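Note that this complex is displayed minus one protein chain, with the remaining chains in position.
Read from first to last, the chains carry the letters A and B; within each, the first residue is number 1.
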Amino acid sequence: MVIFKKPLLITALVLSLVATVSSFANDTTSVLTSAKQAEAAVEEVVATPALSEEAKAELEREEFIQHHLLDSHEFHLFSYGKESGEEKHVGFPLPVIFYDEGFHFFMSSAFHHGESVVESNGKYYKLYHEKIYRTDAAGTLNMDHHNHPENIQPLDLSITKNIFMVLVASALMFFIFVRLAKSYKKNNGVATGVGRFFEPIVLFIRDDIAIPNIGEKHYKKYMSHLLTVFFFIWFLNLFGLTPLGVNVTNNIAITAALAILTYVITTFTANKNYWGHIFWMPGVPAPMKLILAPIELLGTFIKPFSLTVRLYANMLAGHVVLMSIIGMMYTFNNVVGSGLSFVLAFALSILEILVAGLQAYIFTMLTALYFGSANEEHHHEDGHH
Amino acid sequence: MTIPNLVGAGLIVIGAGLGIGKIGGSAMDAIARQPEASGKIQTAMLIAAALIEGIGFAAFFVGK
């Protein structure tokens, strides 16, 4: 894939540059005794105070998978062990921005992976399970009976790992497609370079997703959203498969934001016919209309919800299974078992590449379908009996 | 996660699996019967499977 070389190369270069610069700024911490791990251990295995070596390793693996899947305030690239039993983490801190009676801004390295309490504008904050809580100077968290902190959570607008990757993917998309747009002018209406790979996909979205679902008449105004959604999800899904460990599309907030945009656009561009079908279904008796109205109304909310959960759950399930199989390599700890795990993980990764495209396609397809339903003309009166 | 929750999740997965399997099988039949319409059939198959999958996931998470 020669065409992929340039953008990927640039991305890799930028990332590695940032990583090397910031890895010096990062301090070493011993992960085994980190507060977070200790808390997790207390939280989950209260009944067995003395952990066997195996159980500890298992816990560590689970923690690793969780850590890999969840959003984080720093960009952690990789760790390596040292002779002394310490682990060195390589990554870079990301800016923390949140609103708590005024905006607060500092780098996430100040939290020291959740160990330190940070003072900002006269208030104290602590990171617990990658969430920011307001505490006192000592950093006490009041736990409820579910072991969740009851402290006030400020509105966290940090550039977290996910937002960072969203920005990277957005920049990449902007770069690729603006270049594609420019290449048409330069080359007399024919795409050049990477654009040759992406142009058929753009046309596919127009000809096989937008036009059949929305219709020749209205499809143009939705094209920008559909194309952006498709490439955004696809790029982020593919980023999720890289060893960077960024899983943006298996974050419910991200998928919910995408699905709610679909809902909002559908609602605001819907014609009379769409609302007619929801509140006063034509062609059914009046009592049925009264029963159908709330069901149809609920259906409009279920649509974005199922969009959200579908993408989220598919990507999450894929990653959990993949990470578990990779984790199994350490559990088996022999050639046969680990080799089998490797083969399985490899096969699954290839499947995940397919799923990455498929989920982007399905999200775009269903979005187009909902847009189409919002623009359906009043032409099938006889269809409802 | 309690036992009824797990059983419920299992039932949902069985139901969704059966549904998607049926869709896939029927799509194969349809493609075998009309290979020239395979593109349209695939699209319809994917949409139907995605809808079932969405319902399955939604129920799974609500139950969980």
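We adopt the following convention: a contact is a pair of C-beta atoms (placed from the backbone, for glycine too) under 8 Å apart; a residue touches a chain by one contact, two chains touch by 3 or more.
What we mean here is this: contacts and distances are computed from a predicted model.
Not shown: a single chain whose UniProt protein name, out of "Zn-ribbon domain-containing OB-fold protein", "ATP synthase subunit b", "ATP-binding cassette domain-containing protein" or "ABC transporter related protein", is "ATP synthase subunit b". The chain not shown here is touched by just one of A:L94, A:V117 or A:M173, and that residue is A:M173. Only one of A:I152, A:A181 or A:V343 touches the chain withheld from this view, namely A:A181.
Contact with the undisplayed chain is limited, among A:V194, A:L227, A:M281 or A:M365, to A:L227. Within the complete assembly, A:I260 is the residue of A:L59, A:A110, A:I260 or A:I278 that touches the hidden chain. If you put the hidden chain back, the residue from A:A55, A:I152 or A:L203 that touches it is A:L203. Counting over the whole complex, chain A has residues 70-71, 98, 131, 148, 155-158, 160, 162-163, 166-167, 170, 173-174, 177-178, 180-182, 184-185, 189-190, 199, 202-203, 206, 223-225, 227-228, 232, 251-254, 256-258, 260-261, 309 touching the chain that is not drawn.
One rule holds for everything that comes next: only the chains that are shown with their structure count from here on.
The centroid of the Cα atoms in chain A and the matching centroid in chain B are 23 Å apart. Interface residues of chain B, counted against chain A in their complex, comprise 43, 46-47, 50-51, 53-55, 57-58, 60-61. For chain A in complex with chain B, the touching residues are 208, 302, 305-307, 309-310, 312-314, 358, 361-362, 365-366, 369.
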